[in-house]
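My questions will all concern the structure given below.
Complex shown without one protein chain; remaining protein chains in place.
Coming up: chain A.
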Amino acid sequence: MTVVTALIVFGVLALIFGLILGFAAVRFRVESDPIVDQIDAILPQTQCGQCGYPGCRPYAEAIANGDEINKCPPGGQSTINALADLMGVEAKPLDSAHGEEDVKKVAVIREDECIGCTKCIQACPVDAILGAAKQMHTVIAHECTGCDLCVEPCPVDCIDMVPVPVRPDNWQWDLQQIPVRVVESSN
């Protein structure tokens, strides 16, 4: 008899807690960021395809499915470290098969040489090139991610990748940088 009572009591308790948990699971559901979005947020969004995937989001999906995290040269080591933190894996050095880490660049069209073929416009993953057929094209510099994809399709090779110029507002304090100028004492 006591066994039956115990079973009933525990059965009822289990039912009650089950209901509470079930209700809590629905009522207090936490919408977590899907892992692909989190990875995508870390990637530099240059959409350059150096990783072998057609853009940052496809690479994020590939990482979520177990691909290596060291295929992103524009992101460099800091991106690899952040990805390693997120995915709980060892940080590795950048896979040089996909390219080397480089300074940030921006595409510039030598406008007098442009023949207006629109090939670069079609190649640009972020629509940062403006122009029309047989009209001169130009790069919207602040939208350019420096992905390099427009250089190859250009039939007249009029696109240069130039390093982003250092201006006073994006200049980095360098500890030893302040040059000490020697002023001629004859003056």
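As a convention for this text, a residue touches a chain if its C-beta (ideal position, glycine included) is under 8 Å from a C-beta of that chain, and two chains touch if they have at least 3 such contacts; residues count from 1.
Simple rule for what comes next: contacts and distances are computed from a predicted model.
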item	value
Identity of the absent chain, which is to be given by its UniProt protein name, from "SNF2 family DNA or RNA helicase", "Ion-translocating oxidoreductase complex subunit C", "Lipoprotein" or "Sugar ABC transporter ATP-binding protein"	"Ion-translocating oxidoreductase complex subunit C"
Sole contact to the chain not displayed, among A:G66, A:G88, A:P155 or A:P168	A:P168
Touch residues of chain A, complete complex, unshown partner	40, 43-47, 55-57, 125-128, 143, 145, 166-168, 170-175, 177-185, 187
